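Of the protein chains in this complex, one is absent; all others appear in place.
As written, the chain order gives the labels A, B, C, D and E, with residue 1 at the start of each chain.
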């Protein structure tokens, strides 16, 4: 416990978290500080490329652990299963309609890649290694939750546009999945040679880029919160904090079953605890247009993302290292 | 004098200044070379973040000098006072209307953060240290001049929209103030630890980023000059070159009174000598909509900015080191 | 031959080429992965600035080789002459109209600066030096081909808008020429001193930036190919692969006549083999509006660019080193 | 200069629906349209701005100039797509040059 | 398809005034509008382009579709904001689908 608090303290006072806090505060105070959309997108491309490449290069280096397939399967199962837990919890804690609750549930089954990136950077700064293929697991967890959510709506007699082939394509080939998997393979194929060529681009400036990106995330989250006071009831707020803890517990169970390293355990806990705010929202606008976007965006970006960033990740890392003897 | 000329020569042949000159020349020759708006804004966010963070980290390192409050107060007083000098000078040298002259005066009381950044990079390359808190002084000098200008207009019976609460908020929470102060605090709080994490992002590439940013500034200044031939009379031109010298002298007086280091003296001279072209123009469009933007933009960006960049800064540094025994 | 294949293999498995392939595959699979326009433009500004500066600094370092003027003249002659070869080849292989064929020919006389940049990075990774002034040759080869193409159209009785003064200015002062030549001079003037200041910005991250830029090039090329199935007949495809080989041969002849170094030889071969897809297309929209853009864009960006990137450059380097005893 | 009667249809729609809309238009034989970016807006579902979103999907404006007799086909096709989605459709009388293009 | 008479108001205004305009519209009960980016323009105060400015404040275009009987309230609100500022306001007759939205 002491450890967890110390770690949380150390994590809270890093430039990354403080940048996020700065963005959040600036947006809540209605400062006109903005990171241009194109710049934010460019930063996220950089982060995805770097994290994917490093994952691939590390797999090339350490060889493919037999656990890759099992870990992928575990990720897919978590992504399918968590929306049911989320939906049940929402029905208990809130009065959201079936459609709104299912849409929120889809977000929590899926993942937030920035939360994942931040967790890897915390691990790295504490010198804790993790399986390089976790980025592939992250990519695999993006989409399944959407299917579960549509199933929930249909089962409850709700109206969904359903998944046409076009939507499938959009989800499975969304930018972050393609970039993550693609750069993972590039890192895997080019290995240490490739790493040597681009190391000074993707390794040394990484944490600084993450700072500016989290500044923008803070700005966006803050703007979202400002426009969404009505959405935040005690029930939704409780959900936004309880659900990541439930997700992390499920992730922990999976990691223990798989026998992952301490770092890998922390990462899969983080993935399960995190909620999507890019891929799933876009899919929901097409498949469940009647669901209110400000509910799912406020919860995933305004509540759960900051929670994971500040308290969640240090806790997951501490628990993972404690339980897997790291 | 010899020294000043040598320094000026050395300063003129740096990549930064030459990039500015390239941009200026390209725009005057109507080349279609452009730096995308989002990229320019991203570069400026990088520069503000880096300079703020470094300032804060340096304060964390050297401890808070008792002079901080005094320096802040001096900056605020300079920003309040300089518009009156500028207005009087304009009334002597030009035939601008009260509104136009007051609007120009507001710009010269406020500051140009890029001029400041360039000065810090000149100091650094000459190995001259400066007080880390000067970035806070820079932030404090952005807004007061606006009040003086509106006071001047009102006193002269002119019509201003006045300052509503909204405009106050916009000025005090404008992007560059928030980012500068915010990253200053982040640097201060995380100190050497934080610096170690992001040094390879904010320190090593800094001068290169500044080059590209100054290229864009040259392009923008050149485009402005092209469209503003009518504005540049002998009188306004004289003002654009005299006023920074007056400002620098006032800054020097303040620095000597405060007992600042040679670097700090050069920086406060640079701040006082520089003229705003982002925050104040936007405020003027709201508060003094009848003032002609091409007058104040041409003077501050087309005349005073290049003057400070090429001749001013080396001169201020030379004078500061000569008089404070650096 | 063995050597060429090994080199080709090594070149194909670099992060750069794989990034291009990833972009191409993503676009062909209609992934919504995109690099924002402003970010792509910013990356290209970085690459042009870095390559120009390094060229200039290297000339400052090694002194001006008497061959500069001769090399410039050779580049201009190649750019003038190659469109005639291209036009003749197109008339043999395809049924394109005179206007369309002339427009395509203009592209192949001109150059692709990204192909050039990739070649310099291949040379560098193999430790092969090249004349620093080759960037000036690249700039000189951009425009002449346009004149040849308009001459071809007029001679054939076709209708062209002709070249008004405005269009001349646009072509000669286009962004990449100005930036390349400008930063070449900045590198030349500031030399080793300038390089020391900005080296960690323009040298170490260079290959990583090139990766992201080629990812975008792959995306753009793939999108272009998707929308241009009708354009790709056996004849045009053959042209898109034969013409760069002819260009490279012409470049090789010029290099041997000039007595260039192995690296310089490979670079002039690459320039002659490459086809424009920025400056010339824009000029064609103004001067030959009836020419179909999807033909020239598909050929230069969809066929010749990938060919040069993957097979061409390693072959040119191998031939150049073999024949000039590198 | 000779001008011809036409309709200008302006459809403001969520960006994730853009391709579905333009595909539907194309299927309905409407092959002329222009897409403009949108920075923000306000409607029954509240106010939004590009800056308040991460993916920043936002909205786009699709403008179609069309011969009056083809209007109904266009509106039917567009309506089928926008029906359950937020957004607005307006139709204005206009004149175009070069009628052969429409 | 059933359409309904409406007005399309297009206000081109300096970006620093955007929030003041949309707030005034909201206060006047106009809750539907769309904001489009502007690249450049020319008017009595000369020619400008986004590229010639540092903060690049520039201008924006605000489009409101509105029931004809609400037009005057809108114009009064808009005019109070734009009065002393550069920019233009135009009003066009149009037809909208889904009248209940306006």
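General remarks:
Operating definition for what follows: a residue touches a chain if its C-beta (ideal position, glycine included) is under 8 Å from a C-beta of that chain, and two chains touch if they have at least 3 such contacts.
Just so you know, these numbers come straight off a predicted model, no measurement behind them.
For the chain that does not appear, the touching partners among the shown chains are C, D, E.
Residue E:59 is the one among E:59, E:81 or E:97 that touches the chain missing from this view.
Of the residues in chain E, those that touch the hidden partner chain are 10, 12, 36-44, 47, 49, 59, 61, 72, 75-76, 79, 88-93. Residues of chain C that touch the chain left out of the display are 34, 37, 40-41, 161, 166, 170, 217, 219-220, 223-224, 227, 277-279, 281-282, 285-286, 289-290, 292-294, 297, 301.
For chain D, the residues touching the chain absent from view are 1, 3, 6, 8, 22, 26, 31-37, 60, 65, 92-98, 101.
Note that only the chains that are shown with their structure count from here on.
Contact with chain C and chain E alike is made by B. The most distant chain from chain B is D, comparing centres defined as mean Cα coordinates. Rounded to a multiple of 5, the Cα-based rotation taking chain B onto chain C is 120 degrees.
For chain C, the chain with the farthest CA centroid is E.
Distance between chain centres (mean CA atoms), chain D to chain E: 18 Å. Annotation: 41 Å between the Cα-based centres of chain A and chain B.
Contacts with at least two other chains are made by residues 34, 36-39, 41-42, 170, 205 of chain A. Residues of chain E in contact with at least two other chains: none.
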